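Handing you this structure, nothing more for now.
Every protein chain but one is kept in place in this view of the complex.
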Amino acid sequence: MIIQSEYLFDADRPTVYAGLQNPEILARALPGTQTLEIVEGTRYAGEMVVSVGPVTAARFEVSVELTDLVEPESFTMLVGGKGKAGFVDGRADVRLEDRGAQCLMVYKADLGVGGRVASVGQRLLDSVGKAMSQRGLKAVDRMLQ
Amino acid sequence: MKPAPFEYVRPASVEEAISALTEGGYAAKALAGGQSLIPAMNFRLAQPAVLVDLGGLDELRGIHPRDDGGLVIGAMTLHREVEHSSLVAEHLPLLAEVMPWIAHPQIRNRGTVGGSLAHADPAAELPSVMQVLDAVLHVQGPDGVRTVPIDEFYYGLFTTALEPDELLTAVEIPPLPAGSRSAFEEVSRRHGDFALAGVAAVVQEAEDGTVARARLSLLSVGDGPVLAERAMACLAGRTLTAESIREAAALTSEDLDPPGDIHASAEFRRHLAGVLTTRALDRLRA
Amino acid sequence: MDEAQRVNVGGSVNGARFEREVEPRLLLSDFLRHDLHLTGTHVGCEHGVCGACTVLVDGEAVRSCLMLAVQAEGCEIITVEGLAGDDLHPIQAAFHEEHGLQCGFCTPGILTSLLPFLRDHPDPDEQEIREAISGNLCRCTGYQNIVSAVKLAAEQMRK
Partner (left out) sequence: MTRSSAIGAATRRNEDHRLLTGTALYVDDVHLEGMLHVAFVRSDYAHGLLRDVNLSAALALPGVIAAYAADDLGDYWSPGPLLVPPPPIERCEFRSATQVPLAKDKVRHVGEAIAMIVAESRYIAEDAVALVEVDIEPLPPVATTEGALAEDAARIHDQFDSNQAAHVVQEKGNYETATANAALRVKRRFRMDRGASAPMENRGIVAQWDERCAELTIWDTTQAPIPIRNGLAHMLGLPETHVRVIAPFIGGGFGPKIMMFYPEEVLLPWAAMQLKRPLKWIEDRQESFFATTQEREQIHDAELAVDSDGRILGVRDSFLCDTGAYNPYGLTVPINSQCTLLGPYDVPNYWSEFQLVFTNKPIVTPVRGAGRQHGVFVMERLLDLAAAELGLDRAEIRRRNFLPPDAFPHDHEILYQDFAPLVYDSGNYEPALDKALEMIDYDRFESDLQPAYQANGRTVGLGIVSYVEGTGVGPYEGARVTVQTDGRVCLATGVGTQGQGHFTSFAQLVAEPLGVSAAEVDVITGDTSHFNWGTGTFASRGAVVAGNACYAAALAVRGKVLATAAQALEADESDLEIEGGCVNVRGEPDRTISLGDLAARANPLRGAVTPGTEPGLEATAYFGPERGSTASGVHAIVLEIDRETAQVDILRYVVVHDCGKVINPMIVEGQIHGGVAHGIGNAFYEELVFDEGAQLMNASFMDYLVPTATDVPHIETAHITTPSPLNPLGVKGVGEAGAIPVGALFAQAIENALGADAPEVLEMPHSPNRLFELLQGDPDA
């Protein structure tokens, strides 16, 4: 599944870039994340509870790693999530651009989804992916204010 | 494919139901007709800890006429009851027209109007139909009763203005203004399947034959019912002609950002939305 | 998990009264088949698409896999076992006559779906018949002889 979209932050580029290295703020980017802690450097791990429509309270162990960091321009985010309902595995290439005092994030995520969520939820995957990423970024944006 | 365990509550009143939902918080789920929830539970995608069965709440059933020709439909009213209601057929032909598009008779015999509206599945027919009919939702929670206009009800994917401890109790639909005509169009893979795309349309004609007001809502092309606002605006004040319809359909398609799935790509959905909008509006030409 | 909650459910099946204590998550399909040993109701998908598990609840066709047994409290249920008296019901007889079944697995759900349909549509045309059974999957017959059987049954029942 490819999710390609963008988000306009109400904060400047360095703030956005720095914010996303902070596990507390980064956690907001992944809606439903209960905990996210630094494992080492820019590797994080935690737990996430997802409820979207028919899926209620699906628990996932998540891991996040930020790589190819080019401050304050771009980075790649490797995401893994694993739970009883299935798993998610993928990468998102993120680019930040100045938009005056604001910052535009352009991202392209390539996600593999497996298990039950994929096999019976295909109709909704695209929408869920888009909705969750936008919701997450909105939460990050609020946190940065 | 068996549901995970849950605690079962069968309240005898709306108030009891609300307190059960309040107590259960996010782990509680209201069970209306169960035609979406129970399959999700059988797949173990939905695993509510508390299930509040609304089946005993007869006060939420029934189709009640308003003096002005509008209707109030209780949330627990079955699809079948709406389908076969002479009141609905007389006053809200669009609602009668859409019922056979909803799954199959066996599902409509259990599925409820409130369940469909609250579930907020983006492929559901009723939210779009209620949207073009300017419905108002009656919501009850621990703090009392409130009403929500349909345009403020849908927030996003499976998300509505309902708080976890609130119940949708009824939907109130005003009468169609004089000079109004309605149409529904949908394409699905098989009869009764989730729509690939669909559109509900109401057009109110002014005395001079121009469009006084148009309402167009699409389903299965977004996170919920999608109001085609630019298309609606472009029709206002004009007569329905091949030209104005083409424009409206083009605007409809252009404004969409539909999801793709294994049955229809985003591009195909966008295309279908335009085709169906054209067909619906064509039917509404005098 | 703590001791599982159990709830009383009472009603009637094929005219006989039942009263049982069940776990609330028990599906009506499983309750009929395994608790009441009415195995004529078949389970094909457990997500409400195939229609094999269709039974009548208070006279209307519903998917028993999309109902909890506890939701049947106070209901009158009819299963395929309740259709025939001494003789086959005219719908059953018509399925035999027109070869409207092969492996027979989907058949109980189709018969029960047709009962209220023919009540409400005593003289259906082919399109109405096909739409009426479009919520019941059959992999064997290609539906053609089912359609013929429904036409024959309607004719017999109008007499």
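So that you can tell them apart, the chains are marked A, B and C in the order they are listed, and the count of residues begins at 1 in each.
By definition in this document, a contact is a pair of C-beta atoms (placed from the backbone, for glycine too) under 8 Å apart; a residue touches a chain by one contact, two chains touch by 3 or more.
Just so we're clear, the structure is a prediction, and the values are computed from it rather than from any experiment.
Student: Kindly name the visible chains that come into contact with the excluded chain.
Tutor: A, B, C
Student: For the chain not shown, which residue from C:Leu28, C:Ala72, C:Cys106 or C:Ala154 touches it across the whole complex?
Tutor: Hidden-chain contact among the options goes to C:Cys106.
Student: Can you say which of B:Val82, B:Val187 or B:Leu284 touches the chain missing from this structure?
Tutor: B:Val187
Student: For the chain not shown, which residue from C:Leu28, C:Cys75, C:Leu115 or C:Cys138 touches it across the whole complex?
Tutor: Touching the chain that is not displayed is residue C:Cys138.
Student: For a quick check of understanding: of B:Arg44, B:His84, B:Arg213 or B:Arg283, which residue touches the chain that isn't displayed?
Tutor: B:Arg44
Student: Residue by residue, what part of chain A touches the chain that was omitted?
Tutor: Answer for chain A: residues 1, 84, 86-87, 89, 112-116, 118-120, 122-123 touch the chain left out.
Student: Taking the full complex into account, what residues of chain B touch the chain not shown?
Tutor: The list for chain B reads 1-5, 43-44, 187, 189-194, 196, 262-265, 267-268, 271-272, 275-276.
Student: At which residues does chain C meet the chain that is not included here?
Tutor: Per the touch rule, chain C residues meeting the hidden chain are 1, 23, 25-26, 30, 33-34, 37-47, 49-50, 52, 79-81, 83-84, 88, 92, 95-97, 99, 101-108, 111, 126, 129-131, 133-147.
One rule holds for everything that comes next: only the chains that are shown with their structure count from here on.
Student: Would you kindly tell me how far, in whole Å, the mean C-alpha position of chain B lies from that of chain A?
Tutor: 31
Student: Taking each chain's centre as its mean C-alpha position, how far apart are chain B and chain C in Å?
Tutor: 29
Student: Determine the centre-to-centre distance between chain A and chain C, using the mean Cα coordinates as centres, and give it in whole Å.
Tutor: Their C-alpha centroids are separated by 47 Å.
Student: Please list all residues of chain A that touch 2 or more other chains.
Tutor: Correct list: 120.
Student: Quick check on chain B: which residues sit in contact with 2+ other chains?
Tutor: Answer for chain B, listing residues that touch two or more other chains: 39, 43.
Student: Any idea which chain A residues touch chain B in the complex?
Tutor: 51-58, 84-85, 116-117, 120-128, 130-131, 135
Student: What residues on chain B touch chain C, complex-wise?
Tutor: Against chain C, chain B makes touches at 1-8, 10, 31, 34-35, 38-39, 41-43, 51, 53, 55, 80, 100, 103-107, 109-110, 190-192.
Student: Please give the residue numbers of chain B that touch chain A in the complex, ascending.
Tutor: So the residues of chain B touching chain A come out as 26-27, 29, 36-37, 39-40, 43-49, 119-123, 156-158, 194, 222-223, 259-263, 266.
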